[in-house]
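The complex appears here without one of its protein chains, the remainder shown in place.
Take a look at chain A:
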Amino acid sequence: MSVDTPVRRRKLTPLRILLHGFLIVVSLAWLFPIAWAVLTSLRSYDYTAANGYVSFGGWTFDNYVTAWRTAEFGQHFLNSVYITVPAVLLTLFLASCVAFVIARFSWKLNLVLLGIFTAANLLPQQALLIPLFRLFTEVPLPEFMSDSELLYDSYWGLILINVAFQCGFCVFVLSNYMKALPRDLYEAAMVDGASIWRQYWQVTMPLCRPALAALATLEVTWIYNEFFWATVLMRTGDKFPVTSSLNNLRGEFFTDNNLVSAGSVLVAIPTLVIFFMLQRHFVRGLTLGASKG
């Protein structure tokens, strides 16, 4: 986050020390559950069973190996990639198209359009489940697209529903961003005889790179973290993406918290890597939109 007010270095008054003390305590308390998970995952079950969890020792990497193998994380991570990558690209593409039209023209319908998209993102998913469930089990797909031969239990269905749900947020953020671009750009492009498509693709989109980067970071995290749709619209165990496969993990690892923690850390790693590498984009994406439940 940028800081644009001059930094005033105040003397360390007692109040100031108290403030730092409070923030340090809160921060450490907030980090603690994650730190504890990492710690537990690195210790052998036999050691903690014998000495209790409030002890020191029994360091091992075995939990990760066992968790990876038992829960078939390799397959589930791959499934998450199959769903997340196309869904994010498609969301950004479709949302930027709508946002461009909303920002480029000042038609009265634009506000309605913006409302339709933004509101769709905020609806509770469960409220749409019943008709969607029926729809997904009715729509056939050819066998080469999904072995279920239905939209239900297929990657295609999950990609579509994620795109439909996430579009709204991106339309909202991108249309705001595009509205702030100088209009002379389009005047100039039109003098050059550029078509609407070229104005979108060659004028607007390159200027939107910062917003697109922020949104891509956020959407990857959200769609990777998406739990509900895959839980209800998938059936075959080894087709579940990582986050929803946690459902089955609970039964398999039930008696071994060290395995649960190793599994949790493995599932968290992609989002944590994204977060630490692209923190700036992540934070900006959220604050650009300020919506999203």
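Points worth noting:
Quick note on the criterion: a residue touches a chain if its C-beta (ideal position, glycine included) is under 8 Å from a C-beta of that chain, and two chains touch if they have at least 3 such contacts; residues count from 1.
Here, contacts and distances are computed from a predicted model.
A single chain of the complex does not appear, and UniProt lists its protein name as "Sugar ABC transporter permease", one of "Aliphatic sulfonates import ATP-binding protein SsuB", "Protein-disulfide isomerase-like protein", "NADH-quinone oxidoreductase subunit J" or "Sugar ABC transporter permease". The residue touching the chain not shown here, chosen from A:Leu42, A:Ile83, A:Leu132 or A:Leu215, is A:Leu132. Within the complete assembly, A:Gly52 is the residue of A:Pro14, A:Gly52, A:Pro142 or A:Pro206 that touches the hidden chain. The missing chain lies against chain A, touching residues 1-5, 7-8, 19-20, 22-24, 26-28, 30-31, 33-34, 36-37, 40, 48, 52-54, 94-95, 97-98, 100-101, 105-107, 111, 113-120, 122-135, 160-161, 163-165, 167-168, 171-172, 176-177, 179-184, 187, 190, 195-197, 200, 207, 210-211, 221, 224-228, 231-232, 243-244, 246-247, 249-250, 257, 260-261, 263-264, 267-268, 271-272, 274-275, 279-280, 282-284, 286-293.
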